[in-house]
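Just one protein chain is left out here, and the rest sit where they should.
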Amino acid sequence: MSTASSSVPTSPARGAGTPILEVDDLRVQFRTGSGLVNAVNGVSYTVSEGETLAILGESGSGKSVSAQAIMGILDTPPAEITSGRIVFEGRDLLTLPEEEQRKVRGPGISMIFQDALSALNPVYSVGFQIGEMFRAHRGTSRKEAKQHAVELMERVRIPAAKERVNDYPHQFSGGMRQRVMIAMALALDPRILIADEPTTALDVTVQAQVMDLLKDLQRDTGMGLILITHDLGVVNEVADNVAVMYAGRIVERGTVDEVFGNPAHPYTDGLMRSIPQVEVKGGRLQPIGGQPPNLAAIPSGCPFHPRCPKRRTGAQAAPGRDCVADVPPLRLVVPGRQAACHYSEEVLGV
Amino acid sequence: MGRYIARRFLLTIPVLLGASFLIFALVYALPGDPIRALGGDRPLAPAVVAQLTDEFNLNDPLWLQYVKYLGDLLQGDFGTDFRGREVIDTISQRMPVTVQLAVVAIAFEILIGIVAGVLAGIRKNGFFDNVVLVSTTLIVSIPILVLAFIAQFTFGLQLGLFPIAGVNEGWYSFLLPGLVLAAGSLAYVARLTRTSIAENMRADYVRTARAKGLPRRDVIVRHTLRNSLIPVVTFIGADIGTLMGGAIVTETVFNLPGIGRAVFDAVRAQEGAVVVGIVTLLVFVFIFFNLVVDVLYAVLDPRIRYE
Partner (left out) sequence: MSDPNLTTLGHDEAGAGGVTGATDQPGGEARQNSLWSDAWRQLRRNVLFWIGAVLGLLFVAMALLPSVFARGVDPRSCNLSNSNAEPSAEHWFGFDQQGCDYLANVVYGARNSLIIGLLAVVVILVLGVLVGAISGFYGGVTDSILSRIADIFYALPLILGALVVLRSGILGRGVVAVAIALALFGWMTAMRLVRSQVIAIKNSDYVAAARAMGASNTRILVRHIMPNAVAPVLVYATITIGILIAAEATLTFLGVGLQPPAISWGLQINTGQSLLRTAPHAVLFPSLILTLTVMAFVLMGDALRDALDPKQRS
C-alpha cells in the first residue's frame, strides 16, 4: 500500500477497498507582491473506494488549496505546484497534458463548493449547467442532456424536478442549490468526490439533510469522498478517516474514532477542547491561544510551537527533538495513527 | 417581467415631456423677436408680422403654446419653419445620414472596443493590457473636435485614404467620421469589457466550470464572456441614443447633412419649431434606447427578470 518514494506510510483505510487516489508530498506556493506564501507543504494521503476521508483544519491550513491542486483548478499564477504527485487510477495527473487532465475532471474526480450561489453561473438555468457535463464529456445532445439533468435532480431529491429544471440558481433555496451542485458533480459517476465545506453556508437542519444525501449517494456509487471542513461535528458523523492540517501540513492522521477519542497531536487536542462536548458536562471550553500561522513566514521547527502548551525547547528538549529548531516528521506513533509531534506519546498518554 | 417593463415605460413619460418642455421654454420664452430676425435687415410689413405671430401662437402664454404644440405633435405634426417648410420633411431627409453615422460608430465600438477589452482582460497586467490602458487614456483625453481634425489631416489629407467631407462615397464616407464619433465610447467599452472580464475570470462559477472539465473555449466563451458582456451590451445599447444627439460636432466638421447639423443650423437661425422638433425627437430616441437597454438587461440577466 505504501509507495517507495513516500516518506511516510499511507494511512490505513478502514472498511474500504482499493485505493483510487494517492497524493504524495504535494507542495503549493503562491507568489504574491509581498513574497512567497507556502500554502501546502508536503501533504500525502490516499483515498480508497467507498472511503470518506475528512480533511480538517482552520482557514489557511491549506486544506482547500490542496483540493484545488488535485482538481487542477488553481490559478497559476499566482499559485504554483512545486512538487509532488497526484496519482489517480495509476496515472500522475500532474504529468498529464492539460487536455487529458481535463477529461478526468467530471467523470474521474468531481468537486462541490461551499457557496453554491456563487459557484453556479447566475445566467444559465440549473438544467443547462447540469446538462453541460454530458455535453462536454459525452457529446450528448442538448435535449438529451436536459433529460439527464431531470433524472439527476430527482436523484438528489429535488422536488418537482421536471418543472424546476429550467429555473435559475437564485430561484432555489440554499439547500436545494447545494443539491443542484451535488447533482452536477455526480452527473458522470465520478470515482472521487471532493466536497469543500459543502454545508458551511447552510442552516443547521439543512446541513444534516445534505450530509445524509451525500452519504447515501456514496453508498450507492462506492465513490471515495474527500470532505474538507472545519466542523468537527460533521467529521465525527460521516467520516471514516481524518487528516488534521495545520500550516499546510498534515499533523495527525487516523480513524475518526481514535483521533477524536485520544488525540496524538497537541493541535488536535486543542481543537477537541475548544468545542462543547455532550459527554463532558461542566468542563470549561479552552480556545487555542495565539494566532494562526502566517504562511509567508512559517515558524521554525514545529509550526505549531508558538501556540503549543507542551512545547519543549533548549535544555528541556530531547536531542534532535527541539520544538523550536527541529521539524517533526509525520510518523507512526501507534498502529494506525500518525502524528507530526516530537512528543506524541506524551500527548497520547501511552 | 411585464410589470418591470411597464414600470420603466411609465417612468419615461414625465422625462420625455419635461425635456421637450425645457427646450420649448428655452426657445420660445426668449427675449428678442424671431419673426423680426427672419426679416433680417429689411423690416417686415406689420400685417405679415401679425399673421406669423398668430400662426405660431406667439401671443399665447407659454404653457398654452406648449400644450397646443404637444397636441399637434401627438397627431404627427411637427409644425413648419418660418419659411413654411414642414419640420418633419427636414427630419426625414436628414435622419438617414445620422443613422448611418451611428451604425458605423456602433460597429467600431463593438469590433474594436470589445475585442481590445477582451484581450486586455484575459491577460490582465500583460503587455496588451497596458497598451489598451494607455491608448484608452489617450483617446479619452482628446476632445472630439481635435480628434476630428487629426483624422481629417492624417487619414484624409496626408494619406488620402478617406474623404474628409460630405457623403458622396456612400458607406465609405462614414468610416472616418464614424470612427471619430465612436472614439470616446470605444475607449470606454474597451475599459468596461476589460474590467468586467478580469473580474469574472476570478468568479466562483468560472472555477466551477473548470472543475467540471469543460473545454477551455467553453469556460471562456460561455462562462466568462457571456456574463462579462452584460454591462457592455447595455452600455452600447444606451450609447446609440447618446451618439445620435452627440453628432453635432462630427457632422459639422465632416460636413455631413445629418440631424445634428440640422439642429445646429436651426439653433443658429433661431428656427424654434425645427429646434424643438428635432430635440424632442432626439430625447425620444435617447429615452427609447434606454428603455430597450432596461429590457435587454432583464433578458440577459435572469436575476433582474424575476425581481
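When the chains are written out, they are named A and B in that same order, and each has its own residue count from 1.
One rule holds for everything that comes next: a residue touches a chain if its C-beta (ideal position, glycine included) is under 8 Å from a C-beta of that chain, and two chains touch if they have at least 3 such contacts.
Treat the numbers as computed from the prediction; the structure is a model and nothing was measured.
A.B. asks: Given that one chain is not shown, which residue among A:Gly42, A:Gly62 or A:Gly270 touches it?
C.D. replies: A:Gly62
A.B. asks: Which of these touches the unseen chain: B:Arg3, B:Arg83, B:Arg217 or B:Arg268?
C.D. replies: B:Arg268
A.B. asks: Tell me which of B:Phe9, B:Trp63, B:Phe128 or B:Phe153 is the one touching the absent chain.
C.D. replies: Answer from the full complex: B:Phe153 touches the omitted chain.
A.B. asks: Looking beyond the chains shown, say which of B:Val131, B:Leu145, B:Leu161 or B:Val221 touches the absent one.
C.D. replies: Considering all chains, including the one not shown, the answer is B:Leu145.
A.B. asks: Can you name the residues of chain B that touch the chain not displayed here?
C.D. replies: On the chain B side, contact with the omitted chain comes from 11, 14-16, 18-19, 22-23, 26-27, 30-32, 137-138, 140-146, 149-150, 152-153, 157, 202, 204, 207, 242, 245-246, 248-249, 252-253, 263-264, 267-268, 270, 275, 279, 282-283, 286-287.
Basically, only the chains that are shown with their structure count from here on.
A.B. asks: Can you check how far apart chain A and chain B are, centre to centre, with Cα atoms defining each centre and the answer in Å?
C.D. replies: Taking the mean C-alpha position of each chain, the two centres sit 54 Å apart.
A.B. asks: What residues on chain B touch chain A, complex-wise?
C.D. replies: 202-205, 207-216, 218, 223, 226-227, 230, 300-303, 306
A.B. asks: Under the definition above, what is the set of chain A residues touching chain B in their complex?
C.D. replies: 71-73, 75, 102-107, 110-111, 113, 115, 118-123, 132-133, 136-137, 168, 170-171, 184
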